[in-house]
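Only one protein chain is missing from this complex, and each of the others stays in its spot.
Let's look at chain A:
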Amino acid sequence: MRGQVHLWAAQRVSAVFLAVAVFVHLATIMLAVRGGLSAAEIVARLRGAEGWLAFYAVFALAAGIHGAIGMRNIAGEWLGWRGRGFDALWLGIGLLTAGFGIRAAWGLYHA
């Protein structure tokens, strides 16, 4: 029970962060493409930028946590997928999602 309460709290807290982060992400995209989109420009903005690295690392982590907990709830209600085995599966999927995002942010930081 305690674990389930923490999952619920983690999903709400990650949602609060994502609400702001998605806005920042989209606004940045809209501003960045005004002069045309090029790989060189993206790399120039993100290489060595600790702020963007931190922002996207936390963003990816929040998205992984939020998405996996949500999928866990939906699968439990609609498919009856409940129990420790499935919890481990969703934990894996959440960490994998976050891992891909963090790897991308790290790659651009070091590009």
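Keep this in mind: contacts are C-beta pairs under 8 Å (C-beta built on N, C-alpha and C of every residue); 3 or more make two chains touch, one makes a residue touch a chain; residues count from 1.
Just so it is clear, contacts and distances are computed from a predicted model.
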Expected UniProt protein name for the omitted chain (select from "assimilatory sulfite reductase (ferredoxin)", "sn-glycerol-3-phosphate ABC transporter ATP-binding protein UgpC", "Succinate dehydrogenase iron-sulfur subunit" or "MoaD/ThiS family protein") would be "Succinate dehydrogenase iron-sulfur subunit"
Considering the complete complex, of A:R2, A:R34 or A:R84, the missing chain is touched by A:R2
The missing chain sits against chain A at residues 1-2, 4-6, 8-9, 12, 73, 76-78, 82
